[in-house]
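These notes concern the structure reproduced below.
Only one protein chain is missing; all other protein chains are in place.
Right, chain A next:
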Amino acid sequence: MMDKVIIAGFGGQGVMFLGKVMAYAGMGSDLELCWIPSYGPEMRGGTANCSVILSDEEIYSHVIDYADCAIVLNKPAYEKFSPRVKPGGVLVVNSSLAKLESKRDDITVIEIPATDMANELGNPSIANMICLGALIPHLKLIDFNKVEKAMTKLTAKRPQLMDVNLTAINKGLEFKNQ
């Protein structure tokens, strides 16, 4: 079993951190995994993307042509990565920053106003975690408990961040797709 996930957005939206949360959740369950940031000049340009592969067997190729799932945090990320989701896959779209006129009908598209929801929670920078929450039910190899454990580890130095992040993830989990 394998979860191949692409995460994309603006620099500063917590794309890499979202990937790390998933990676550490996999690490906590002794899964094989890869966390792959986009690197090179584009890192300095404003768009950020990273991929995470979780697997219960050895990962050979870690070049993702088509992903099982993707989280896109803005419109440019949607344009770029929506075609890269496998038929039958899941695409989580931050609809606060990406209004869709049309969408693919061969994948599940979850439009979640994550930035608006994050603002309601009083912290615009946790839209990434709200999107993660919306994706969790569609992941084969990690669940909320594993993510919670990973978050504990990642926020060990600043425990006040743990509750903020977990609340956001729960908001995403509770979200009912239209």
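Definition applied: a contact is a pair of C-beta atoms (placed from the backbone, for glycine too) under 8 Å apart; a residue touches a chain by one contact, two chains touch by 3 or more; residues count from 1.
Here is the rule we use: contacts and distances are computed from a predicted model.
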UniProt protein name for the omitted subunit, picking from "3-methyl-2-oxobutanoate dehydrogenase subunit VorB", "Intermembrane phospholipid transport system permease protein MlaE", "Nitric oxide reductase subunit B" or "ABC transporter ATP-binding protein"? "3-methyl-2-oxobutanoate dehydrogenase subunit VorB"
Given A:62, A:86, A:104 or A:149, the one touching the chain that is not displayed: A:62
Looking at the whole complex, which of A:7, A:33 or A:48 touches the chain that is not displayed? A:33
Chain A residues touching the omitted chain (full complex): 23-24, 27, 32-37, 39-41, 59-63, 65
